[in-house]
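Note that this complex is displayed minus one protein chain, with the remaining chains in position.
On to chain A.
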Amino acid sequence: MKATLVATTALLGLTAVPALSQTVGISIPAATHGWAGALNFHAERTVARLAEANPDMEFVLTTTSDPGQQVSDLEDMVATRGIDALVVLPFESEPLTGPIARIADSGVWVTVVDRGLAQEGIEDLYVAGDNDSFGRTAGQYFAQTLDEGAQVVVMRGIASTVDNERVAGFEAALEGSGVEVAAMDHGNWNRDTAFNLMQDWLSRFPEIDAVWAADDDMAVGALAAIDQAGRTGEMFVVGGAGMKEMVDRIRNSDPTVPVNVTYPPSMISTAIEMTVLGLTAGAPMSGDFIIASELITPDNAENFYFEDSPY
């Protein structure tokens, strides 16, 4: 359905404004871990498809690994490419708010993805995952599955607002269930750190019933450590974001990896598509578009498995 929508809007664009070429700037974080890698994969794919469907439209895609560089990239886009619309996933909210506000003031359409800006009302369109729902969905599963007094360890991501919102949602869902969080620490969304952390927790606690690794990269590290300690079967591990390997284990009904929670990196495609539609279709596109986190279970796992994705 998406494809047909794009095709028709492309036709409309061609017939309506044949001479006027428009430029869309896209600025996202560099592919330094699995989720961001998938984000890049989906961004590139969407740009390739849209560029083909809209020959009169130009796309500028930049990736950055720190907030300072992202600001420079945005300045370059405005100064040298004269962008008409900007799709941006801010590396950090605070430092990017001012620069993006200036771009919005100059009349450029702004779509902000995932990480909100520090000030409201700047962007025309906001497309994001729901971090509270991400933590809450996992927490609800823990509260329903585990008995009272069960011991849970929690691996958080890099200290950030995203991480805080997720953990707050998780803790809120656990409240009153009697499930105890034995330890909580930062695994930094990193396999190696998670592996070391899990090893140390396994020596520290004789009994662990479940692990919440708030990202599938960390779940991979945790699973390796549990396997090494020979304690597979004692506990289950719930990661998040829907990594291919994890979804595969869920659809095979692996008892160690019973479920997963989505936080789709393909939201960048949603953002780019809607921005281009806003430019070409003349249909209203502004507002907030929040993509809820869903629980992946053996019953629905097939819908969340993407063979070609790197993640």
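Just so it is clear, a residue touches a chain if its C-beta (ideal position, glycine included) is under 8 Å from a C-beta of that chain, and two chains touch if they have at least 3 such contacts; residues count from 1.
As a working rule, contacts and distances are computed from a predicted model.
Enquirer: Absent chain per UniProt: "Probable transcriptional regulator protein, ArsR family", "assimilatory sulfite reductase (ferredoxin)", "Acyl-CoA dehydrogenase family protein" or "ABC transporter permease"?
Expert: Hidden chain identified via UniProt as "ABC transporter permease".
Enquirer: Of A:Gln228, A:Asn252 or A:Asn300, which residue touches the hidden chain?
Expert: Looking across A:Gln228, A:Asn252 or A:Asn300, the contact with the absent chain belongs to A:Gln228.
Enquirer: In the whole complex, not just what's shown, which of A:Val47, A:Ile100, A:Val127 or A:Leu197 touches the removed chain?
Expert: The one listed residue touching the chain not shown is A:Leu197.
Enquirer: May I ask you to list the residues on chain A that touch the chain which is not drawn?
Expert: Touch set of chain A with respect to the missing chain: 30-34, 36-38, 40-41, 159, 183, 185-186, 190-192, 195-197, 199-204, 217, 220-221, 224, 228-229, 245, 310-311.
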